[in-house]
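Our next item is chain A:
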Amino acid sequence: MVERNLFAGFGGQGVLLMGQLLAQAGMMEGKNTTWVPSYGPEMRGGTANCSVTLSDEEIDSPLVTVPTALVAMNRPSLEKFEKIVAPGGSIFVNSSIVDIKVQRTDVKAYYVPCNEIAAQLGNDKVSNMIMLGAYLGQSKCVEIETILEALLEKLGEKKAKLIPLNREALLKGAECVE
Partner candidate 1 sequence: MAKKLMKGCEAIAEAAIQAGCRYFFGYPITPQNDIPEYMSLRLPQVGGCFLQAESELAAINMVYGAGGAGARVMTSSSSPGISLKQEGISTIAAAEIPCVVVNMMRGGPGLGNIQASQGDYFQAVKGGGHGDYHAIVYAPASIQETVDMMQKAFDKADEYRTPVIILADGLIGQMMEPVELKEAKDLQLPEKPWAATGYTPGGKKPRSVLNSLYIETEDLDELVDRLFERYAVIEKNEKMVECYNTEGAEYILCAYGTVARICKAAIRILGEQGIKCGLVRPITLWPFPSEAVHEALAQESVKEALTVEVSAGQLVEDIRLAANGIKPVQFMGKAGSRIPSAEEIAERILEMKRG
Partner candidate 2 sequence: MSTVIKKTPVLRDVHLHYCPGCGHGIVHRMVSEVIEELGIQGKCAGVAPVGCAVFAYNYFEIDMYEAAHGRAPAVATGFKRVHPDHYIFTYQGDGDLASIGTAEIVHAAHRGEKITTIFINNAIYGMTGGQMAPTTLVGQKTTTSPLGRDKDHCGEPIRMAEMLSTINGSAFIARTALNTTPNLIKTKAAIKKAFETQMAGKGFSMVEILSPCPTNWGKAPAESMEWIGEAMIPYYPLGTFKEV
């Protein structure tokens, strides 16, 4: 098993966190993982993306140049990275704000209205978790519960009350790709 993922979006959309949680959860499930960030010129508000690799084997290049999955949280990310996705790979599009469709026919496209679902859940901030849920629902590379464990470690016990909301977001996201 090897998953080479590229998560991309605007700074502030929680793109880097999404990748970190996946890398952390992968590690907790005994896999080799790498997480490599790439920032735009500005730390906030610019484009942000990260490469996350999960593998049962030792990971060679930590840079994802031919992703098996692309998560595009905004339109520039889809436009920029659609062409490099591996044939047979997956593209997850945040259809709430991306108003174009995937052009390629040799990849699987999933449209997830992250912001709308987040609004339904009453918290705009979980749109990244909805997308992560969708990615997990399709790739099944780690358990949703492990992601929540990773999140709890990141948040600390004081913010444990946020876990149910995030669980709901992950599950809603996963439902989108079923």
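Methods note: a residue touches a chain if its C-beta (ideal position, glycine included) is under 8 Å from a C-beta of that chain, and two chains touch if they have at least 3 such contacts; residues count from 1.
The candidates were selected such that all candidates are chains of the complex that A comes from, given by their letters.
This structure is a prediction, so every number in the text was calculated from the model and none was measured.
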Single touching candidate for chain A, where 1 or 2 all sit in one complex: 1
Contacting residues of chain A [partner candidate 1, same complex]: 20, 23-24, 27, 32-37, 59-63, 65-66
